[in-house]
Structures are given as structure tokens and as C-alpha cells.
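Data first, discussion second: the structure below is written as C-alpha cells.
With one protein chain held back, the other chains of the complex are shown just where they sit.
In this document, chain identifiers A, B and C correspond to the written order of the chains, with residue numbering beginning at 1 in each.
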Amino acid sequence: MAIDFSKETESGSSSGTPGTSGKGIFSPSIITGAVAGGIGYLFGHWMGNAIAGGYPQVIGSGQNDVAICLGYAFAVVGWFAGLGALNYPIKKMLGYEPDFSEPELKPGWTKYFQYTQDHKIVGIQYLFGMLVYFFTAGLLALAIRTELLSPTHHIWGPSTYLEIVGEHGTMMMMMMTSVVLGPFGNFMIPLMIGSKKVAFPRLEAASFWFTPISYVILLSALWQGGFQSGWTSYAPLSIQQGVGQDAYIFGFGLQGLSMVCASTNIVATIINYRAPGMTWNRLNIMGWSMLSLGFTMILSVPVLIDGLYVLTLDRTAQTSMLYGPHGGSSFLWENLFWFFGHPEVYLLAIPGFGMVAEIIPVFARKPIFGYKTSAAGMIGLAVLSFFVWQHHLFQSGMNPDMRPLFMLTTELISIPTGFIYLVGMGTLWKARIRLTVPMLFMLGVYFNFLFGGLTGVYVSDVPINVTVHGSFFVMAHFHYTIMGGVIFAFFGAIYYYTPLVTGFQLNQKWGKIHFWSMMISFNSTFLPLFAVGLLGQPRRVFEYAQRLQTLNDWVSISSYVLGLSLTFFVVTFLWQLVVTRTPAVRNPWGSRSLEWHVDSYPPPQHNFKTVPVVMAGPYEYADLDALPMADIVVENADKDVVRTGGKA
Amino acid sequence: MANFVLDESRSEESTKGHLTKILVIWAITSVIGMALVWFVLGPHLPPGTMTDQAQGAQFDIRLVSTLVVPVLFFVWLFFGYSIMKWRVRPGEDPLAPGANISGNSKAQGAWYIITTTLVLGLAAFGTYFLVVPAGAGGAEGSSPIWRPATKNILQVQVIAQQWRFTYRWPQFGGMETTSLELPNNTEIQFNVTSLDVIHDFWAYGLGVKADANPDYNNIAYAKTQQTGKFVVRCDELCGIWHGAMYNYGHVVSQAQFQTWASNMETQNAALTKLLPKYSLTYTPSYSGAGGGYYNTATDPNANL
Amino acid sequence: MSKGARAGALLVSFAALLGLIVFAVAGYLRSTPPTVSATPSSTPGVVNLVMQTDGAVGVGPHPSWVGYFIQDANGAWHQTTLIQLPTHSTVHVTLYEYDSGGNLRNTVWSKIQGTVGNIAYVNGVAENIVNPNSNTGNGIAHTFNVPGLGINVPMYGVSSTAKNFCNAGPCNLSEAHTTITFQFHTGGVGSYRWQCFVPCGLGYVDGNGGPMQNIGYMAGFLKVV
């Protein structure tokens, strides 16, 4: 007889689990993390000054990047030590068996500020984290639009303007990669596949806890003179920059580590932790999108980290990999950056598509049309994304004879993207469409992404690219794909999943006001920007042609309306969660998918009492003889109001 | 679960009626839309017709915009029709099933074939219009493979630096000017380089764009065919004054250009003597213009 | 907590957040160096502008950076590069240059352009071109370049080994300097940016970081109102 494994591990888990040791403010939490991070920063900064204080370029410029970089590095170590995340790795060094037990969570809100192993808590942490990051970067976007109200009169200084532009771009591009994976991937995937846990809960938690420090470091750049090199930070401009560039490097790099941790966990979870009967063709489309996303991240993010590392060395150790006169090349950064950077934009699109394909069948009461096409579309996007990076460099003069090839690969991307449209259109065909708030957002994704996708054809066509490259046309194009795509999907998913995640209902009427105001102002903001770009306005400028003022003013005013719409969301969303707190009803959208069939909303700590045995796919809405998705015992199945653990 | 009966419009047999309706409306609106884009919007599309390359780009934008119309309309119509026709109306059971269709090999096959054909067609079209007009005004690197047929080419070196463009004329004694005048009906080769960070030379009206990379000569061609004024902007973020890094150029008649060029040559004679020898790239001197970032002890040129 | 208390707490947090945003915008993002107006002269339509360029400003967060000081009507020096000028008038500029010189990255900027007569007086001598290689090794310290008005005035540097070399601003006339005077006409209303074309950001790649990319040091605006 084998040794009883579970008992063995429980006996070994007496200490080191966050949330169970320590008392009051000394128990590991965001507070101890911040304090330890601060101490780490001071230590690293002191060490950097000791090492590099005498370097000639440090004396000349009065700027010690070594001190800043070491400060950040030790701040990260301190942060994780303070959070208690290093206790377990140290325990492992002492040879304790892996600890699979999850400590019982205490009621109350403190657990949301701690490093925990519960994927649902991580999901909620991510949800609110992402909202904070998104709205910070969104406010910066309004600052950009304010400057562009006038072609000549300046609200910000030209350097402050570029700091704001770089900060907005970087924060959006790096943080929003996790906007679906973080909150909904982590929360829903184990529930969807019928698992009680994830493969690497500590990696998953670490992936979240990288983001607040990455956010703080990145935002701190603004207070140190920022970086005026945009989110692409082309060398040698980025080598020239002040210490704000170090914040960019660390902010982006930590986010890269977060992506690696999150994707490792989600890939291993989907592959290994599926419940019995959850075959590959019963997996939710969301699962397929998370798989494509995870593999893409794993294979692209290390290259970003390489690029950032090369830049760090050029800025601190005075290597010359990106500086031509010493045997380097500025093309090297462009290649390393875009080899990550292009998959990156699909990292944003794929989870959006996954969310859309997941939610549409629920409100169409039909099986998803072309299940395999849908999965193939996402995998196709993921694979192709690695072969298109040079289309960002059509005008760089680098490998000019390769342009036809990259034009071809780029346009091939339209095929898997087309699959996603085919799936959506086929699913709506002869459906019973309920125009609920989540459904409206998903239809909004299709509407917006169409503009983004079709203008992608312009951008990828080299002769047209000569005119539109680096202009507001490109800017409008990717805002349509990213904001019009994944951000709309994100908000739709918030409306869809809030009852499950929090146990509270959201008001449909308010949701509809939010949707329509956001949809209209979003299009009113970005549609004119295609014209602005075609008429010759380059990106990232603080001065532009007088004749473009009317269009720019229209855009700026629309962007304020968009800001108001999002403010409306924040206020109503928090109001309903904090003040009114209407309890959710069971399975409000009538979904077959497993995540809704749990004992209570929010789901209990261990998700399912028994292992669900999956008997059918999640989308058999129109098959009257279909079995339920899983053989599962649900408590309170007959009760409408299911919220537990909170005071209504 | 109660048994639901599918209503008429959702039964699987009645496909043709709906599809025909959609297709008819689509065909009519698309033809009108395409005609409007091609004939009404088309001639006004940027970047104009000042050069052969700009005209080519305008044609491309016009054609792609026209082709986009039917795609846009088809998706809109399909979504619009479905939502209008098959949405749940008040009083209906919201959870009643739709038609049990989880795929349709004909529709899917047709979709794959049509999108693939469109995409491959567009790529072939783009390649043709890249190769034929000598690189379409885009950046062609230091050794272009798609060049104009004529040997009679005006050389203009575009020197970008933080934060202005200057222009050097090897065929006019290597003089350097801050203004840009070009002769009409002439094949022009822009040799774009940078003295510091990456910039981008975007001569909007000429349909020319090429990154200005340090230590690299990036070539773009344009053949002027119309006189007028055009704006030159920096199109790659280059630091604080990126937004203010622009100037205006003119395409003038060949005679006017000759006058301008010889005037400039005389005016700048003393300055031209001070300039470094004309070269395709200019490396900063180690001690001064390099900014003293790299330690002089590491100067690789010192021990060569 | 009761419903009312929750609502109150939420409203207080919204207000605090709003306050934080306003503070960040007003207190940090909108902060700029002061704007100094040129001194009116007795002649109508003529203003005087007195400036100095120093090898190290000696004050503020970046004391080792090069930068400008502008003199106001009371004779006080302000470390800034924002200058207010009247429209359609002639500006008499007196520039005291205290920094050592080096190479121009692009020699085209050794020509004086856009000033009255396309000349500037260097220590009293009229010049149209300053040769970076003459003046035995002192080279060009900075250029005053206003693209919108077509102005370019290069300035000879002083020897960095001079006994009375000024190490930190604001410098005074007893220290080694070059005096450059020139006149130019302001155009219509507008903000004209100006910069330097000598890679003078010491310790930065290509010399164009730091002071070159920050308002108040080697980059600024002529605000013509």
C-alpha cells in the first residue's frame, strides 16, 4: 500500500504559509512587502553609488543608472520577501515535500492584500489591479488629448508630453496583456476544466504580485523626469534618456516575468488538471485561447527580457550592443523588441477573442459555430504572430528585400482572424439572441475589431505603409484592435462574471448606458484619427498642422466623453459592489459551462466538493437531448439567491 | 427541460431565403459604396500626385479602400440582419434554444477559400506595386534592389539630427542646406542618414518615407511630376523636439532649381569648405561629439 | 458597516482619488521653469535680452548640467530657457558664454543665420561664420538656434584650463567668457522653440541627453506675445 500522500504533506506544512503566521501588521501582506521593498531599494541604491559613483559618465551627467537599477532589483527582492513569497522556496531548499495543501482562508478582506494560493483570490486581485492600471493609463491618454487640443498652444512642456505618451503606451501595452488572462483566466479556467486547483499556485500568485511593483516603478518614472522614448524605446534614444528609462526597463521586465509565471501556470493547468471526461474537444474556447496565449508568451517574452537586458547593460555597464560606432547596431534593439512586440499585440487580441467566443453562444442559445475553426483561428494567430515582426520595420531600411515576404505573412494573419468572424457570424445565424450587456460588449468587439482588422490590410501593404507608417493611422488601427477588441471584451466579461465572482448583480440599465456611451465615444474618438493619420500627422507630436485642428479637437472632446463613460462605469460598479449589493441569482445567464455550477457565488474555496465528471461539451444549447455538462452535485441548486459569506 | 419547437425562421431548411435577402442587399449597397469610394473619395485620397510614387500610393489606397467596402458591408449586414431577425422579443422564453447548427462545411469551406484568395491577391498586388515604382518611395536600405531605370538621378542626402533635417548635395559641390528644393520631372535619390538617434524622413507630399538610422545609409527614390509645396516631418520618436522637427520643401521647375542651387552654392562656399568630406554616413568623433558617454580608455579606434 | 457608512466611505475615497489626481497634475506635470521677459529699452520696438550659458548651472536637481541663465529687468539671473518677447520688434541680445567648447556634430551650424545682417559680434568683432577649428582648441561651446525664425548663432567656447574658469552658475563677468551680441526680429504671435546643436550633454550618448532634452537647460521657447 502506498503511503498516504495527503497526510504526509499536511504534517509537513506547519509554517511558512502566508496568512497563517504572524499577527497584525507583521503578518506578510502588501504593507510588509512595501516596507521591505523600500528597504531593498535604499540598499541597492547605496550599493550602486558605491560601485559606480566614480564612473566618468556618472560624474559628467550626475546620473547613476547603476544605483537606480540595483535599487529596483533589490526592491523587488525585498517586496517578495516582505510578502512572504520566499518562505516556500526556502522551505524547499531544506527538503520539505511539496505542499499541496491550501490553508483555509479567513473571512474578511485582508486576504485580498496577501500572497495567497487561491486562484480565485488571485483572479480578484488581478481584476482590481487591472482596473487601476487601465484607468491610470487612461487618465494619461486624456492628458495627451488635452495637449492636442491646440496645434501650437501647449498645456504640458514638450518633454512632459513625451513622458506622458511613453507612460500611457507602456502601461497599456505591458499591463493589458494580462487583462483577460489575469482576472478571468486565473479565476475561471480551473472552474471551467473542473479542477480544484491550479498547477503552480505560487507562480500564479507571484505573477500577480509582480504587477503592483511593476506599476509603481513604471509610474515613478514620471517623478524622475520620465522617459521620452515611447513604449518602443528605440535605441540609441533610450540609451540617452534619464533615469526614467530604468523605470521603463524594470517595469516592463517585471511585467514580462509576470507573464512568464502566469502562462506557465495556465498552460500546465489546462493540460494536466482537466476533470475526467474533459476531452480536448469539450474544452471551453476560453481554454483554447489561454493555451495559445500561454505558449505565445512563453516563447516571446524571454526575447523581450533579452532586449531590455541588453539596453540595461548599454546604459549601465557601458557595453555597446546598440551603438554602431563601437560595433553594435541600433537595429538589434528593433529586432529583439519587435520579435516580442508583435506576438505581444496578439497576446492582447487572442484572449479577447476567447472571451467573445465563450460568451456569444450563451446569449445565442446555440452551439458555437465551427468549434475547431475557432480553436484553429487562435492557434493560427499565435503561430503566425512569430513570423511578422519585421512589418513594424518596413521603413527602417533593414532587410528591405524581405518586405514582400513579411507583407505576405502579415496578410495571412487575416485568415485566422477571419475564422473568428466566421465563428461569430455562424453562431448568430438562426439563434435566439439576447441583447444583454455582456452580449452588447461582445458584439461591440466584432464591430470595432472589423475596423482594426481591415485597416490592418492598409498598414501591412508596403506601398501604403510608406504613407501610414508611424502616423496616427497606425495609432487608430491598433487602438481599434486593442481597445476596441480586448478592452471591450474585458468590460463585457466584467458584466458577465460579476455575479459569479462577487455574488452581486449588476444593474443592466446602467450597464447599457455604459456600453452605448463607451461604444459611441470610442468610435467617435478613434475613427477620425484614421483621417488625421492619412492627412499627415505623425505619432507622438506635440505640434501639428493647423488644418488638422478641427479633427483633433473633435477627437479630444470625444475622448473626454469616453473618459466620462468609463468614470460612470467605475462609480456604478463600485457603488453596486460596496453600497447596494443586490445578491446574484443562480446561473443568471443560463450557461452550461462548469464555472457557473458551483455551490455558491462566489465559489467556495475548493471549487467542487467532488470531482466533476464531464459528459458533454459546454455549448450544447440547442441540443434538447444533450446531457448536462458534468455529473456534479450542487448544493442549493433550487435556490435563486446563492450569495454566501457576505452581508447583504 | 421542456421541449421547445423551433419556429419557422430558425428551422434548418429555410437557409436560402435569409441568405438571398442578405446577399441582394449586400450586392446593391456594395456597388453603390464602392462606386462612391472609387469615384468620389478616390481622387482626394492622400498623399496626392506630386510624384510618381505618391500617385502610386494614392492608387493603392484607393483600390484597397474600394475593396474594403464589400467586406465591411457584408459583416455589418450579416450581424444587423441576424440581430434584427433572431433576437429574443419581449415575452419569449429567453432560454429557448436556437437552431442546432454547430458547423456547415459548405459555408466554412467557402469562407476559407474566399479569405485566402483575397489575402493572397492583396499580397501579390502589394508586391507588384512595391517592386514596379522603384520601391514605392519606401526605405530600401543601403543597396536597393528596386531602382529606377534611368541613370540620371539627382542625389539628395538627408541628414537628420536631434532635432532638424539638413540636406547635402553631392552633385553641387557637397554643399549643405537647411531648405529643400527639388526640380520637377526628375528622378531623385534620397540618401537618408542620421547623426545620432533614429529619425524618420517623411516627405508627405512626395510619398517618401525612410528611417534615418545612425551609421546607415537608407535610400528611397521618388520621381517628381508636379510642382508645389510639401511638408517634411520626423516620423520616428527622437526626443524632446520630435514634434517640432519639420520643415517645408518645394518642387520647382528645373530652371528655378538650377538658379536656387547655384545661388546656394555661392552663398555657402565658405561654409562648404568647413564641412567634412561628403560621405554616406558620419561617425561622431570620439572625444567631442560622442558626448563622452563611453570611457575614452575603451576607444576602439585608438589602437587600430 | 451600514449601507450609509459604506456609501460615505466610497464617496470619501472618490474625493480623495480626485484630489490625488489634481495634485499630481497641478503640482508635478504642470510645473515649469519661470518665464523671463526681455527688458524694454528706451527705443520703441526694441527690447534687450541678456543671457549667459554656463558649463554647470550649479543649482537645482541637476547642478552638473550645462544651461542658461536669463536676466530679468531688475538684473536678477534666473535659471530658465523660457523667454517672453513682444511681437514684431527687434531684440538686442547680449550673450555671455562661460563654457568650454568642442566640436559641432554638424558643421553646417557654424554659419550665423537669421540675425540682422546674418552676423553676430564675437567679443566685438563681426562674424558670419565661426570656424570650429580656429580659436585654437576652444571650439564651439553652444549654438542658439531658433528653427521657427531661422536663427542660428554659434558661440566660441572659452578654455577649460583658464584660471578663472566658471565652474558653477550663475557666473559673473570677472570669470572667463566670450561675449556675443546680435539682433533679430520677432515675428507674429507664437511659441518658437529653440535649442543647441553642440552635443553638450556630457556623459550621454551622442551628447544629446540630459540638458539637451530638458526645458530650462539647453531647450526652451521664445514666447512671442
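The definition used in the following text is that a residue touches a chain if its C-beta (ideal position, glycine included) is under 8 Å from a C-beta of that chain, and two chains touch if they have at least 3 such contacts.
In this section, contacts and distances are computed from a predicted model.
Enquirer: Of the options "Multiple resistance and pH regulation protein F", "NADH-quinone oxidoreductase subunit L", "Cytochrome aa3 subunit 3" or "ABC transporter substrate-binding protein", which is the UniProt protein name for the chain that has been left out of view?
Expert: Of the names offered in "Multiple resistance and pH regulation protein F", "NADH-quinone oxidoreductase subunit L", "Cytochrome aa3 subunit 3" or "ABC transporter substrate-binding protein", the absent chain's UniProt record gives "Cytochrome aa3 subunit 3".
Enquirer: Which displayed chains does the hidden chain touch?
Expert: Result: the unshown chain touches A, B.
Enquirer: With respect to the chain omitted from the figure, which of B:204, B:278 or B:294 is a touching residue?
Expert: In the full complex, the listed residue that touches the missing chain is B:294.
Enquirer: Check each of A:307, A:426 or A:563 against the chain that is not shown and name the one that touches it.
Expert: Going through A:307, A:426 or A:563 one by one, A:307 is the residue touching the chain not shown.
Enquirer: May I ask which residue of A:30, A:474 or A:632 touches the chain that does not appear here?
Expert: Candidates A:30, A:474 or A:632; residue touching the omitted chain: A:632.
Enquirer: Determine and list the chain B residues touching the chain excluded from the picture.
Expert: Touching the chain left out of view, chain B contributes residues 215, 283, 294-295, 297-298, 300, 303-304.
Enquirer: Touching residues of chain A against the unshown chain: what are they?
Expert: So the residues of chain A touching the missing chain come out as 2-3, 5-6, 8, 89, 92-98, 100, 195-197, 199-200, 260, 264, 267-269, 271-273, 276, 298-303, 305-307, 309-310, 313-314, 317-321, 323-329, 331-332, 335-336, 339, 597, 610-611, 613, 615, 627-634, 637.
Quick note on the criterion: only the chains that are shown with their structure count from here on.
Enquirer: What is the shape of the graph in which nodes denote protein chains and edges denote touching chain pairs (line, ring, star, complete, other)?
Expert: Here the contact pattern is complete, since every chain touches every other one.
Enquirer: Using the mean of all protein Cα atoms as the middle point, what chain has its own Cα mean nearest that point?
Expert: The most central chain here turns out to be A.
Enquirer: Hey, which chain ends up farthest from chain A, C-alpha centres compared?
Expert: The most remote chain is C.
Enquirer: Using mean CA coordinates as chain centres, what's the gap between chain A and chain C in Å?
Expert: That pair's centroid distance is 42 Å.
Enquirer: In whole angstrom, what separates the CA-based centres of chain A and chain B?
Expert: 30
Enquirer: Quick check on chain C: which residues sit in contact with 2+ other chains?
Expert: As it turns out, chain C has residues touching two or more other chains at 193, 201-206, 208-209, 213-215, 219.
Enquirer: Of all the residues in chain B, which ones touch at least 2 other chains?
Expert: 196-197, 214, 239-241, 244, 284, 290, 292-293
Enquirer: Hey, which residues of chain A end up touching chain C in the complex?
Expert: Counting only chain A, the residues touching chain C are 56-63, 139, 143, 152-160, 164, 222-223, 225, 228, 236, 239-242, 323, 571, 574-575, 578-580.
Enquirer: For the complex, give me every residue of chain C touching chain B.
Expert: Against chain B, the touching part of chain C is residues 102-108, 110-111, 113, 128-129, 131-133, 139, 145, 147, 150, 193, 195, 197, 199, 201-209, 212-215, 219.
Enquirer: Contact residues on chain B for chain A in the complex?
Expert: 1, 3-4, 9-12, 18, 45-47, 53, 56-57, 60-61, 64, 68, 71-72, 75-76, 78-79, 82-83, 86-88, 92, 94-104, 107-108, 111-112, 115-116, 118-120, 122-123, 125-127, 129-131, 133, 135-142, 144-145, 192, 196-198, 200, 202, 204, 207-211, 213-216, 218-219, 231, 233-244, 283-284, 286, 290, 292-295, 298, 300
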